[in-house]
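Removed from the display is one protein chain of the complex; every other protein chain stays in position.
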């Protein structure tokens, strides 16, 4: 017997139309997430890749075809207005997040917004406010701190929540990359304050801060920081320094320390000039009952030290986070068959779809994104004021 | 402007209809490959997931919907006969490979067949013969040694071919898993000789042998082997030993040594009872000019020692195989953003599509699969004959 | 033929009488160094373990016999006065360093003083002044930052000095231990400000600061710091909390950032409550041409990334620092036969003996020790002043 036209619906779940703005690195990664999520996970709603939006008509059409979107738009307002779009997925640089997200929420759409939530605290506050109003209407707004969805880090959070670390005393996060070591690397949008807001800080530091707070289960109370731009001029265009040069207006690196509300000490280092470190997001938490350690360059592994074991048998244990009962792993391959970077976007899509179907608040929320934004602002303020300890406000935007 | 219905064609490439037989673990992995390949790579043909085949009508229909196949079939002969299928992808246990593959080739279809190529040398010879005949008609037949498509191992092969290791003297491959440590694990098809052909040997050893020969660039001339079945009876059904027990008729583990035609010494160990080793496929080659080392549990890394460097500065160098100029990486994420297990199937699909479009012989061919089968047979023969050194025939089936 | 009484002189070098004050952990380690150095290295002077000094007559006599000292003293002034002592090796807690060192130098003896040089900057200044005066008389004074003599870190320094890292931009040092996680650990001398000066800061931070400056080849210009004492009361005596408790008057941990004169950013974390980290002194330097990474828990290894290699072949290379042309290794075992912690003291003894014989200034000098002391003071000052950036004076004490 043959059964033709079985697809496209992976199951009988009602459709959830997704419209994505932006189709560069993040757009491609999100697309892979949307394309895959319903093929792997059981979902209450069936995501449909309705339309993608970009300014260049030819390029966006090509991207739609390549990435698997059913339609293409050149105006994000038109995308938001589409009836087949219930969820707007924002993958643009930070300077446009606030405008698009607020408009989408006001138009009654759910929103997924890439991190950092915005380029300023004021924008982030407006977004959090809009999210709160939309929440009252049953809409959902999530910020894309995708690394929370790395199975190893989701397991880390679960273990901390279960008390396996006891009281957390130290949180240490470094996020080291090296793509700006070469002074001939051109002045891309990520190197301009007007588009990116900040440099390594907003790009890498936002992840570092979110993970520190999320994993430890406590927000930062204050920070002390230094930032630096080692290469202050770069060629305007790719191909080298023979042409015009432009000013780099964001940081290459930031080092900062902080205290969590819980009393834990935190230390951070983010940089894009650490030669040889490609994507070294390293997280370690030390508690009274145990410690956890993670490196994104080995993303399928979580190291756990159980302080309650006899010293003679204790040691950091390399958990290969590929077991059926590890977060997200019930849907994937047998033990030992590792996942990759892009799977975090599939998992993000999964959790968001569940939140939308359940009408429940997703995490990380726009409030979480705003909190990170406030820490970023405090870091910049401290760096500008001789490292002085700078408190971070906590109360939600809507209060 | 809106551009609706941009999809499904990722570009203007002519379609290549794929029909897949089997939809368990391997079928799911291949599906992810087919679903993804055209979204990521530039392809000369556009793969269409035409139909999937399985014996249970309900289950196969559900699988088709879940995995993204446009139609479902319950008879593999019907699948082969479909006009919209040009490529038959065989993901069934080894005992049905020969019959399906030969029929598909005779029906004028291209074939991708999971490893090991067959359960016996005779079957594999028939398949290689059919592939040769089909080759004359422009058809392509590939065996699914997907680990060759791990970027790190593809890079390893490239470096060996470039002479970076000099003359290879040692090849050492171990493939350690642990899912059979528990004696309550039931007597699944992989534990019966009639379905699986052999145990760890055919399942893991086939990969180990293929990689040893492929990476070193030389076939095995002979082997000496021991095999063992530590748990000889297992429950017939999941849930434990209270019910009926059945005989395990395949090996749990095999250890063997060998010599390559090149003169290199090889050592192998494959097992499914190495407690704590989940998917530890480890490969090391030592040559006169350098060494390479790999572990599938850290699949984005390749370790390289350059013997031509001064001893005081030399050492195994951990290459994170995520750079743009690494094999397959031009299509993926920025440096340091690792891939996972399933990407090997996307890469396999890519290379197969290119071979079909170019009418060129793919690698690994059915001849390569036959050669591995002969080594497996020699291993079993040696194990049965007091470890005596057992030569491996090389000449292709068609001679 | 027999040749009896060949020893004690390992060769015909004139003797150098050593007198050691203190015989606890550091004293035992120094003793192993003195006992071994002349048996392994070619030396211009032959160290003689003349006498050890401690307050308890029985205990010091036992220690002398056990550790191999020819005589025992109960008054350090008597030790200094001995004619058979030319070098005074100070292994006492920090509160007695200044008095003993200054007296020894004034008595015309060479001095080796454990780190940190002193408990206050004023003491350290007095010691540096005494060292300068003694230097004019041909005496030598060295501070015991023994980790500089780990072969891997000596190699690291050599590579930085040779320009292999280019311009250093990041220095990151953490020194993590965990012996104070247990709140029942008693209030030992290292937990009292009056004896130890500070906690993790002086104990571990002194090493971290010295290595950062030494390896990068540039002093710290200023720091911003936070310190914390997580367990503020501890039992006065071993055996648990049933008895009297006392106040912990030093830090458990310190996190701080800094800038080197060279413009590099530095980050530091030292703690004695990082569960599972036993002796994790980790150092990483990132420069424009390469990076280096080290972990004291794997002390025979140095990781080097060469940024001048093609990206596709680059990676952190694990140099096993056991080759004949690595620092100090000409005297030890064949490649791959690793050394241990205690060898740093043998190497320290070797370098000190050479400096004494040559009449040359040893490194690290008391000035270097003073500089570290100033950084420690700046760290404490910053921690007490809301993390404000606190400059560090550089000019030597004698100016």
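Per-chain residue numbering starts at 1, and chain names A, B and C are given in the order in which the chains are listed.
By definition in this document, a residue touches a chain if its C-beta (ideal position, glycine included) is under 8 Å from a C-beta of that chain, and two chains touch if they have at least 3 such contacts.
Being a predicted model, the structure only gives us computed values, none of them experimental.
The hidden chain makes contact, of the residues C:105, C:255 or C:280, with C:280. Remark: the omitted chain is touched by one listed residue; of B:36, B:150 or B:224 this is B:224. Of C:87, C:299 or C:355, it is C:299 that touches the chain left out of the display. Of the residues in chain C, those that touch the hidden partner chain are 1-7, 9-11, 25, 29, 31-32, 35-36, 39-40, 51, 57, 60-61, 64-75, 78, 82, 177, 179, 277-280, 296-300, 320, 322, 333-343. Residues touching the missing chain, restricted to chain B, are 169-170, 172, 174, 176, 178, 181, 224-226, 228, 230, 253, 255-257, 259, 263, 265-267, 269, 271, 273-277, 286-291, 305, 307, 314-316, 382, 386-389 (touch as defined at the top).
Counting the whole complex, the residues of chain A in touch with the unshown chain are 155, 304, 311-320, 323-326, 335.
One rule holds for everything that comes next: only the chains that are shown with their structure count from here on.
Chain centre most remote from that of chain C: B (centre = mean of CA atoms).
Centre-to-centre, using mean CA coordinates, chain B is 54 Å away from chain C.
Each chain gets a centre from the mean of its Cα atoms; for chain A and chain B, those two points are 35 Å apart. Separating the CA-averaged centres of chain A and chain C is a span of 42 Å.
Residue positions of chain B touching 2 or more other chains: 320, 335.
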